[in-house]
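Before we start, here is the structure in question, set down as structure tokens.
Excluded from the complex is one protein chain; the other protein chains are retained at their positions.
A and B label the chains in the order they appear, each numbered from 1.
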Amino acid sequence: MSTAHLVSSLEGEDRTQPGYTGEEHHELSFIRKYVFSTDHKVIGKQFLFLSLFFLVVGGALAGMMRWQLGFPGQPMPGGGIFPDTMAPGGIILPEFYNSLVTMHGTIMVFFAIMPLLVGVFGNLLIPLQIGAPDMAFPRLNMASFWLAVPAGIVMLAGFLVEGGAAGAGWTSYAPLSTSSEWTGVYLGQQLWVASLIIMGFSSLTGAVNYITTVINMRAPGMTWFRIPLPTWSLFITAILILLAIPILTGGLIMLLFDQTIGTTFFIPAGSGEPLLWQHIFWFFGHPEVYILILPAMGIVSEVLACRARKPIFGYHAMVLAMISIAFLGWIVWGHHMFQSGMNPMLGTTFMISTVVIAVPSAIKTFNWLGTLWRGDIHFDTPMLHALSFVSMFIIGGLSGIFMASAPVDMYIHDTYFIVAHLHYVLFGGSLFGIFAGITFWFPKMFGRMMGEGLGKIHFGLTFIFYNMVFFPMHNLGVQGMMRRIYDPNEYEFLQPLQEMNTFISISVFLLVATQFLFAFNFFWSMFKGRQAPANPWNSNTLEWTVPSPPPHGNFAVMPTVYRGPYEYSSPEVEADFYPQNQPPPQADA
Amino acid sequence: MNQSATAVMDHRHPMPGMQVYNLKLGMWIFLLSEVMFFTSLIGSYIILRFAHPDHWTQPGVVLNVPLTAVNTFLLICSSVTMVKAFACIEQGDQKGLKLWLLGTIMIGATFVGIQAYEYVHLIHEGFVPNFAAYTAEGGNLYGATFYLMTGFHGAHVTIGVLCLIFVLFRAMKGAYTSESYGGVEIIGLYWHFVDLVWIILFTIVYLL
Partner (left out) sequence: MEAKEHPNQPYILIWVILLVLTLGELGYAFMDLPKIVLAIGLIIMAIWKALLVAIYYMHLRHEPRRMWVLAASPLPLAVILVMAVLTEF
């Protein structure tokens, strides 16, 4: 029984009637339609607003950190609002600085980038791109969002409790994180752990949903190698989430027990093993960083192919490269622990496996370049962001190879060189990929186009300020500036770096200011933007064959897929794009 | 449940992808994440025991092996009653389904009860998870890892019993037929998984 027949027997009514425009027959109340909705597109938008809020919070924390590093010990403008436990007279205290570092990292990783990539694009794109009416388990999908909200609240509650928010780094190494002896943080650290456990459930329910949907609910003709690359990347990411998050949850539970009921899993005094926490955290940690980058790679591949009007270069190679990155991601975690007193033989093994990952990454990079080669490149905003993703990700990837070799990592471990690397892949990579994705699928989400001119200005300024902020960090790192350091001037050899730090801080303030352009463009276009047709970018994938925004239930008629997603400038048709569900010419005649 | 497309999608007929209908595939995928969760707990136990073997004693010295052997026997029986319940609903025998489900619930609850009794007894002996109050033989890691693994397994059994009660409740209202028994099958899969984890836990915690 083909899926088409199944779907059209949906509620007894035959959905193939022309003029069928979604399921209006049972009008949902506002609450059911927008707040407790089970429609994957609405859930995608809910994740979008939640994670953009946390992106702003994370950015604000970064701004405060940079104030302290750029102008050490001087009162922060507007810092008076903070209580004396955090910033007496606006001067940030060291303990509060630790909380800023920890919460900036945690909020950006778990509450901004992950939901933006997996929550937003997973929910919005997967059903639409594979031709499914909705996710496999819509209510579970709703639960996934409504678990992320309390997790965010519990995380932010850390700032309000006595002792302040968590202060042991986003990696929360034991025994620093298991007692308040060094960080002065007691309840805040436990709230941090509890929040990540809840967020873990949110990610897990999402992952189960995505995997089942992609495996079982593809439209007829949508074979595995006709799935567009964003959905492929989100499918592989969902598998990484499914297998990595439970490991973190187990570790977090042990950490919580160490903090509360006095067990000593990770506390050396009670013959516990701190290295055990590091291994568990990073066994989750490295698949996590691939969770943060793979969806952006998928999004950028789609935007590059579409805006260069050329098929993606080596589609099968791209898919297999993503699969091999996912596999290799599991056997490299030790490169985060070269300095941890880990067994040197293990260190060498991890060095080799880490360098091997450069191969699939290079394949993807050259395929992106191959896609652009002799392409008819339209330099609109999504394409600009996608192009900057490619170039920034190359810098980030190459600087990663520095630290992959243990001897080099001996010098640059936990310095600002690492901070530069991770921001080049996370901000330069994932965030530019997210900007590309938001501007590209904005018409599909809201039915209106984002402003092109404003988009280009925002891109240009962001690109410049972004590089002004993070490129000098390579120099700081090589000159020995430690990571998470409150005031570098305490050390003689770091004092000459103060001007560079001040330069970076000023660039950060300009960068943060530029983001208001994006915010304005985003909210203004939502209501006042140019009305968007169904297929504004002349793309091939199925989401562009339904009206923007698509009705509940997505496809009036279950689409049949005839070809891959990247048949741009195909000789078979005169138009320079060839949608997946358009029957082949001879079928028309 | 609103009549969205998924009402059809978890229809019993296998789908093109994995030839397994959504609900069952979803449960199998969820069980993979549970395997990884218990991997992190059991893995930590193995690593800590390897690092500090002196914390552990010979089998049967601190822990009551005969009692837990009976408990293992009970959980295996509950797997049989569960699979019998599933066999009944496949043939459309709703009465058989309700009886066997009730049997599974009773045995499952007994298992949790026996484990609770065992916990109380062990705590009286000073076998506790925290470092300060540990006075039994061996070291505190023995207690910490024991309660971590068996505690979370017990929690999973308890959740399983509650879900079984919910499935029984729906079975009472005739929700399951020989055409649509997705709910029974997935609670069966979950229950067998929990039994499988206990089989491994019983060996490595009590007998090693």
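Here is the rule we use: a contact is a pair of C-beta atoms (placed from the backbone, for glycine too) under 8 Å apart; a residue touches a chain by one contact, two chains touch by 3 or more.
This one's a predicted model, so the numbers in the text were calculated from it and none came from an experiment.
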Of the residues A:28, A:331, A:454 or A:526, which one touches the chain left out of the display? A:331
Tell me which residue among B:43, B:103 or B:151 touches the hidden chain in the full complex. B:43
Listed residues B:111, B:127, B:142 or B:193, member touching the removed chain: B:193
Chain not shown, touching residues in subunit B: 12, 14, 18-20, 28-29, 31-32, 35-36, 39-40, 43, 46-47, 50-51, 59-60, 65, 69, 72-73, 76-77, 79-80, 82-84, 87, 90-91, 188-189, 192-193, 195-196, 199-200, 202-204, 207-208
At which residues does subunit A meet the chain that is not included here? 243, 247, 273, 275-276, 279-280, 283, 330-331, 334, 342-343, 345-346, 349
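By definition in this document, only the chains that are shown with their structure count from here on.
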For subunit A versus subunit B, what separation do you get between their C-alpha means, in angstrom? 34
Give every residue of subunit A touching subunit B within the complex, in rising order. 1-3, 6-7, 9-11, 23, 26, 38, 132-140, 204, 207-209, 211-212, 215-218, 220, 242-251, 253-254, 257, 261-265, 267, 269-273, 276, 279-280, 552-553
Subunit B residues touching subunit A - in the complex, by the definition given at the top: 1-11, 13, 15-18, 20-22, 25-26, 29-30, 32-34, 36-41, 43-44, 47-48, 51-52, 55, 129-133, 139-141, 144, 148, 152
